[in-house]
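With one protein chain removed, the remaining protein chains of the complex are shown where they sit.
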Amino acid sequence: MKRSEKIIEAFLLACSLLTVLTTVGIIAVLLFETVRFFEVVPIWNFLTDTEWSPSFSKDQQHFGIMPLLAGTFLTTFIAMAVAVPLGITIAVYLSEYASNRVRNIVKPILEILASIPTIVYGYFALAFVTPYIQQAFPSLELNNFNALAPGIIMGIMILPLVSSLSEDALHAVPRMLREGSYGMGATKFQTAFRVVIPAALSGIAVSIILALSRAVGETMIVAIAAGNKPTLTFNPLNQVQTATTYIVQTVNGDVANDSIEYKTIYAVGMSLFIITLLLNNISFWLKKRYQQVYK
Amino acid sequence: MAKKLGKRMRQKQVRKNKWYEYQDKSYKYIALFATSIGVIILGILLYDVVLDGFGRIDLKFFLDSSSRKAKNAGIYAALGGTLWIMLLTTLIAFPIGIGAGIYLEEYNKKGRLSSILEINISNLAGIPSIIYGLLGLEIFSRTLMMGDTALTGALTLALLILPIIIVSTREALKTVPYNLREASFALGASKWQTIWHQILPASLPGIVTGAILAISRAIGETAPLIVIGAATYITSVPTWPNESFTVLPIQIFYWIGKPQHDFQVNAAAAIIVLLGITFLMNGVAVYLRYRWQKKVKW
Partner (left out) sequence: MKIEAQDVHVYYGQEHTLKGVSLSVKKNTVTALIGPSGCGKSTFLRCMNRMNDLIDNCKVSGNILIDGVDINSPSVNINELRKAVGMVFQKPNPFPKTIFENVAYGLRVNGVSNKEYINDKVEWSLKQAALWDEVKDKLKKSALALSGGQQQRLCIARALAVEPSILLMDEPASALDPISTSKIEELIYNLKASYTIMIVTHNMQQASRTSDKTAFFYMGELVEYDDTRTLFTNPKKERTQNYITGRFG
């Protein structure tokens, strides 16, 4: 009896330790191949070279991550430009203006947006949004592959994340603060923007940072609709290659196990890992501080 | 008594107050519009996909596999592969995820270990899925020499959704009131007996809801499977987990990448099937949660 209890507990402990093993595994794998990559390519070149062309012949190879980061930054920026204003407006509307009935209808619909596989969004960006923009604004001369359409659609993908986490933060603001404001004749708008949002600011910041991290790591939408040309550009009408897209493109072609190209995907993966890890931990830190304020 | 506002300042105040009211009213409509944008885009997306692909769906589409001719291509192998992945991922991720959730919530709630585990799980949940692909490629596929098999895919996806299952399991266990545990202990039940006979049954619908949502997420994942090298062109359903496989999202990705319009139509049709499965699973999960919340009132 005692013994079987012990065995069960040990099994359950092993299950939870597996998560640690996963983290260790990810770091070890990335580190192992990245170190081997930096034996060939100096880290300084990786960080400062403005060209990325690992698949070229040896004398023309360049390993500057900047074009990939520029692509990632551009699509992420567009996504945030869509998701943040829209998401916060939705959150304010749902938490300060909408009746319970409207809230009960809108929230599940936003949840549906969050459950759609990203490949579907990719198809939508490529097959609908890009052609639509091309038709509606021919003067833009939008490339068939571009940063704009996948950026916008990525913004829609992360919209539920921003709106629901921000709404939670607004909701956590004590009711009596609102009443204090209304009691002095403030409008809903004034109450929302001068009292409730400032009080929920760190929670809203958490939602934005988590959304940012999701956008940086998003793969399929950009792999389908943003193109495959690593260029150091901030022009959303051109095709770009993001860090994630590069990995997909490279594994899709056949690369030899020991080639430098194979190692590049781990170096790029490592960069991606560090960026998202930083963002996530900033959000944890903010969340902790914010929980201390409301007690 | 403080001094009164002068006449001109009064007028200014009145004007400003009018503006504030106008601002409040117009913001309400702007916000309503912003809120409806999400709904509108969802509508357009579904409409577009159905318009593009619905006509292509027939029985033959479900019975054909990859083909160089768009008209002869179907989703038989992909759908079979998706079902395999669904089954294997469930078998791997459910027991481990639920087990870890139980350990963290029932055995080690406030230790140093559990706070480390908690931070670690939050971090895992935030790692981009493509990184899990790199892990699967290096560890399962190459080091353990499992290759691009369905088992490699399932293991990779299982690790990916583990944090989701653990978190939702803990949430479900948290809803079980403490006095149920006390009552069971008071009758002389051991810890595991209490968990197995009392706590798990009471929280099962919540756990299952979370797990279904996690599996539904796994089914829609594409990037990690591309990275581990899941085949894009495959004509048969694997008979065993140690065979090559493809899944619906990869089939869709492959078709989207083809220049011919007919393949785009295939992609849209396969998307309808994929969305159908996703929505069905989400619907089941939401229904379970709804029934559970209605039935259980502690």
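A few notes on this one:
Letters are used for the chains, namely A and B, taken in the order the chains are written, and counting of residues starts over at 1 for each.
Simple rule for what comes next: a contact is a pair of C-beta atoms (placed from the backbone, for glycine too) under 8 Å apart; a residue touches a chain by one contact, two chains touch by 3 or more.
Computed from a predicted structure; not experimentally measured.
Here one chain is not drawn; of A:Pro138, A:Gly183 or A:Gly253, the residue touching it is A:Gly183.
Of A:Pro42, A:Pro131 or A:Pro174, it is A:Pro174 that touches the chain left out of the display. Within the complete assembly, residues 99-100, 174, 176-187, 190, 194-195, 198-199, 293 of chain A touch the chain that is not shown.
Residue-level contact of chain B with the missing chain is found at 1-3, 5, 9, 12-17, 19-21.
Keep this in mind: only the chains that are shown with their structure count from here on.
For chain A in complex with chain B, the residues that touch the partner chain are 1, 4-5, 8-9, 11-13, 15-20, 22-23, 25-26, 29-30, 32-33, 85-86, 89-90, 92-94, 97-98, 106, 108-113, 115-124, 126-128, 156, 159-160, 163, 187-190, 210, 213, 216-220, 223-224, 244, 247-248, 251-252, 257, 265-266, 269, 272-273, 276-277, 279-281, 284.
Listing the residues of chain B that touch chain A in their complex gives 20-21, 23-24, 27-28, 30-32, 34-35, 37-39, 41-42, 44-45, 48-49, 52, 95-97, 99-100, 102-104, 107-108, 116-117, 119-124, 126-135, 137-139, 142, 159, 162-163, 166, 190-192, 213, 216-217, 219-223, 226-227, 229, 249, 252-253, 256-257, 264, 267-268, 271, 274-275, 278-279, 282, 286.
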